[in-house]
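Shown here: the complex without one of its protein chains, the others still in place.
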Amino acid sequence: MSGRKIGEVILDLKNISLSFGGVKALQDISFNVLEHEIRAIIGPNGAGKSSMLNVINGVYTPQQGEIIFRGQHHANMDSYGAAKAGLARTFQNIALFKGMSVLDNIMTGRNLKMKANMLQQAFWFGPAQREELEHRAKVEEIIDFLEIQHIRKTPVGRLPYGLQKRVDLARALAMEPQILLLDEPMAGMNVEEKQDMCRFILDVNDQFGTTVVLIEHDMGVVMDISDRVVVLDYGKKIGDGTPDEVRANPDVISAYLGASH
Amino acid sequence: MFYRENGQFKTSYKADQQVFAIPQDRWAILALVVFAFVGVPMLVDEYMFRAILVPFLILSLAALGVNILVGYCGQITLGAGASMAVGAYAAYNFMIRIDGMPALASILLGGLMAAAVGIVFGVPSLRVRGLYLAVATLAAQFFCDWAFLRIRWFTNDSSSGSVSVPDISLFGWTINSPTDKYLFCLGILVVFSLMAKNLVRGNMGRQWMAIRDMDVAATVIGIRPMYSKLTAFAVSSFYLGVAGALWGFVNLGSWEPAAFSIDRSLQLLFMVIIGGMGAISGSFFGAAFIVILPIFLNQMLPLVGSLFGLEVSIALVSHVEFIIFGSLIVFFLIVEPHGIARLWATGREKLRLWPFPH
Amino acid sequence: MAASQSGRGSAPLDTFPRLLLNHAAVRGDRPATREKYLGIWQTWSWSQVAEEVRAIACGLAELGFKRGDNLALIGDNRPRLYWSMCAAQMLGGVPVPMYQDAVATEMAFVLTDGAIRFAIVEDQEQVDKLLEIKEQCPGLQHILYDDPRGMRHYTQTSLQGLDEVIAMGKIHDTNQPDFIPGEIAKGRAEDVAVMLYTSGTTGKPKGVCQTHETFIAAAQSGVGFDHLTDQEDILSYLPMAWVGDHLFSYAQAMVAGFTINCPESGDTVMTDLREIGPTYYFAPPRVFENLLTTVMIRMEDAGALKRGMFHYFMAVAKRCGADILDGKQTVSGSDRLLYALGNVMIYGPLRNVLGMSRIRVAYTAGAAIGPDLFRFYRSIGVNLKQLYAATETCAAVCLQPDREIKFDSVGKPAPGVEVKISDGGEVLVRGKLLLKEYYKRPDATAEVIDADGWFHTGDAGFFDEDGHLKIIDRAKDVGKLSNAAIFAPNYIENKLKFFPHIKEAVCFGHDRDMVCAFINIDMGAVGNWAERRGLPYSGYTDLAGKPEVLELIRECVEQVNADLSHDAMVAETQIHRFLVLHKELDPDDDELTRTRQVRRRFVGEKYAVLIDALYSGNATQFIETQVKFEDGRTGKVAADLKICDVKTFPVMKKAA
Partner (left out) sequence: MSGMLYSLVALGFVLIFKASGVFNFAQGAMVLFAALAMARFSEWIPDWLGMENLFVANLLAFAVSVVIMFVVAWLIERLALRYLVNQDGATLLMATLGIAYVLDGIGQTIFGSDIYKIDVGMPKEPVMMLESVFEGGILINKEDFIAALIAALLVISLSIFFQKTATGRALRAVADDHQAAQSIGIPLDRIWVIVWCVAGITALVAGIIWGSKLGVQFSLSTIALRALPVVILGGLTSVPGAIIGGLIIGVGEKLSEVFLGPYVGGGIEIWFAYMLALVFLLFRPQGLFGEKIIDRV
């Protein structure tokens, strides 16, 4: 049913190792992400999934390894550079700006595209106003896309968890990213919210051709929507391939059975 | 309950993003500003201007500056007084050292100088935050206190750092009567408030608030903490610098470094806490409160005392003032961390929903 | 208007497309349609709308839509669906709006019965529904969708985006600029303008064909009656397939040239209503009922002072509000003063939060409205009126003239309408506004329109001494108790439903010795009530079975009984026993019509065992029912229902 074309390797991670003090969070992990695909990273709690994501967009600096993003080699990414290059992400423990409305939160996602200088902004003059209105229109499209019209002016702090997650996604989408990193987008949601979120992820991938890298510890949902899956356990990669391949992988089975029973 | 919002629908983003999106508010504020310009000068006596209104306006401006930094960008400062001092002394130097320098220009240049110094003193904010930052800004405060006391060049070799300026004039309008001073400050305050509002509702303000609320997330969406924090320091110091220059030029006429001591810094911080952090209107509420409270206590306490047959000394009044200030700060932090502005906003929201409670 | 008409030398304004062109010429810059989309009210002026309609029409023509074709419209109230109606009419076709929440099988019936070749639908959801039933409806050739979201991977050739069709139409129009004017010129007033399917309280739906002539006449009479201008704003949020919405949001807007406003989504109707603040408003009694219920619930959460004030001023309003609105001179000066104060403190704000500040006229129809409910809105200064209508009469048969509002009547016959009562007590109507025919159902047409041209409404009613029509009930529902007392179930049910805690009620009593009732509690109101009492509950069935809730409902029923006992006509029909149903009556289970009227007979048969229990004196009865969920799955709900006895009151004799 999918009409999108999976492209070349857009992000390639080579031999990434990361440790905090003595704790080895990631050990020699390599995998790649193809353009336009949905790539999942799964694993039990504490497997190093979030650390992996933090390495990709430069929140953590790996001790070893190399990140190749669109042909550019990096020993590590920096967050600002990553954002500028087209990496957006959401957070496991929602990291919205609590003091702002939903609309303003999403608008912050446009900041890299806003060019008016401070003086123009202070006088709300010319380019500043024009920019503000243009980006508002763009943001409204995202609001419409994620079906959060009814809360656009609500302070995010007052929203229930499921909606906050959606706003978090909206803010990331507002950056019009090449790659969208989603950190447990469905954690703590009920079945209906999970279904909605799956639909949004698929729609984003489909309509905007955004590459999605997704972390989840619940295997079920991920297997349905992702093209390829990396499995981590205690900081090591134990499986990589299509959902079917991964499901058949004995290491994965034992890791999951071991972890959940 | 006086809001009748039916039919006030927005057909463009421009209309939706106005500063006062509800027409009732818009008209009320406009009426208030007109009244401030036209009505107040007709109703009020000189004492009111000198003791209350002019200090209120200038301190509001300063509180705006502090609010931008503390309330919007979340960077605590105990060195607001220092920025005011820089503004005041820089403006003074521009005025006396450059012939024919218009007063307004030197005031604004003083602000710019304060902004430049503010950036320098904002640098630690890139490495440290919270309490540590508070200490760093204290360093700025003490350094400035000392510099204007001891470095003669800044004060044009006057002893003990005290300087004075003649009456200033603006395009031929000599500002010497209390009414003139009031109107001059009011004009500046209105313009600066509008600018501040524009900044905080736009991209700049969102960046500041993003840094304040969750700096890691802000970085990840491409906000540079260095740029955001330093601009906040710069803008904040600019406002404080202009306020400092006005305080010196217009309110005092002649001043010493003590006018901008640590006490001033704390006073400004309290204004913002009590008035409301992260709300432009909070700066006005806070300034009004802090300007009026001592005067009120000075009048009231002896009266209350005499009711009970007690003599209330001036010292006692000032002590009670301390106690009340302190209690209020703690009270606001506990009960309404967003200050009077939030109370006001809640009240307004209630009126919009009246008769329903929510 | 007359000047421009003669200036252009065109035909009289007797079809909707001609009306549209006229508005584009006369008030081209006035807003015609607004829709809240992307956070603001997107606005289209009359001249823009005319262009859009023209483009859609050309596109449809390009696809092969011909004079006499029927065009199905399925979706929420979206501007382009309204425009498509007019586009179909331009080409001499007939728009057939359909209920958007209908399940696929219901749609299949209408699509086949209406010989539909073209359908314009709102979004993916509706497309999926149509694709599902496409095999059953071989006639359906083109499905056009308004919102392209999620439609990228549909490869069916019968599918097309409305955007593409419009683009196609614009090219067509440039190539053949004379095509549309020619088609419009071919239109005649007696052509069928729209086909509305009856909601079908009984039997399968029938397509009611109305001509341009009748609908324009009906609209004009309403516009003239209430002095509507092109300055009005109306919120269009009721199903487009309902005759009421068609009259108010389409026909009257086209006649008077006012603005229709489409809400952002179903969730935001209340907010959108507040923002727009319509000047002209139309809703079935159910909506007013729900609004009142929310008002009451929200007021219960208010502080004591506010609540006290609310109740005090509501009492004042009840005493004199309606009379003041009617301009009666009998109100005392002190009451006027109190009312003015109340207007500042309560009524005005209340109207504001309900979105009714700007309302000049509001109408309710579709079902009888409880007098108390009616009085509430009038007393807070909303000029709410009832009208009496049916799909077959393009709405308004009777209207309540200003200053002559009676709470229990539906008003006087509308201009140009004849109304009489048959010997059997049935209301008969004759006039221009009658349907042309039921689509392909001459038998049914002959059944309702007799040889003299009288339309049999199926309602029982009578004229009072002022010439106001009073409707008691559906003629077929009115029955007699075994002691020969007249039993009008609707009348009693409406009284019950006025209580915020009661959402739905069904009364039985025909040929029985007493009246018994099924009750549905209102989840919102009773849930709130239970929460404030710390009463835990897991869902509807659980809540409905709580003894405390039954006690609450019993009090309501007793109050109704007390009320009934005051009126000799109905005093015999006090409710003796009732039970609270274990599930909510639901259109998906065929218990209600899509306009949410009770299918009395169906309910009676489905729950026969419960009725037996009511009349056999059992204290409890076990019941298990199959229900359909929204996603089409089915499940079972079972419960042991308690049956409650209620106190009845002796009949009060009228004081001599």
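Letters A, B and C mark the chains as written, and numbering starts fresh at 1 in each.
Please note the rule applied: a contact is a pair of C-beta atoms (placed from the backbone, for glycine too) under 8 Å apart; a residue touches a chain by one contact, two chains touch by 3 or more.
These numbers were taken from a predicted model, which means no experiment stands behind them.
Visitor: Pick out which of A:Val33, A:Val59 or A:Val252 touches the chain that's been left out of the picture.
Guide: In the complete complex, the chain left out is touched by residue A:Val59.
Visitor: Of B:Ala36, B:Ile262 or B:Leu293, which residue touches the hidden chain?
Guide: Candidates B:Ala36, B:Ile262 or B:Leu293; residue touching the omitted chain: B:Ile262.
Visitor: Identify the residue among B:Pro124, B:Gly253 or B:Gly305 that touches the chain left out of the display.
Guide: B:Pro124
Visitor: Touching the hidden chain in the full complex, which residues of chain B are there? Just list them.
Guide: Against the left-out chain, chain B lists 74, 76, 123-124, 127-128, 130-132, 134-136, 138-139, 142-143, 145-146, 149-152, 216, 262, 266, 269-270, 273, 315-316, 319-330, 333-334, 337.
One rule holds for everything that comes next: only the chains that are shown with their structure count from here on.
Visitor: For chain B and chain C, which third chains touch each of them?
Guide: The common neighbours are A.
Visitor: Which pair, A-B or A-C, has more C-beta contacts?
Guide: When the contacts at A-B and A-C are counted, A-B has more.
Visitor: Averaging only over C-alpha atoms, locate the centres of chain A and chain B and give their separation in whole Å.
Guide: So the centre of chain A lies 41 Å away from the centre of chain B.
Visitor: Using Cα averages as centroids, what's the distance between chain A and chain C in whole Å?
Guide: Between these chains, centre-to-centre, one finds 46 Å.
Visitor: Multi-chain contacts in chain A: which residues touch at least two other chains?
Guide: 136-137, 140
Visitor: Would you pick out the residues of chain C that each touch at least 2 other chains?
Guide: 39-40
Visitor: How about chain B: which of its residues touch chain C in the complex?
Guide: Against chain C, chain B makes touches at 1, 3-13, 15-16, 353-358.
Visitor: Within their complex, state which residues of chain A touch chain B.
Guide: Contacts found on chain A: 57, 59, 79-80, 82-84, 88-89, 91, 95-100, 104, 107-112, 114, 116, 118, 121-124, 128-129, 131-133, 136-137, 140, 171-172, 175.
Visitor: Which residues of chain C touch chain A once you look at their complex with the stated criterion?
Guide: It comes out as residues 37-40, 149-150, 152-153, 264-265, 267-268, 271.
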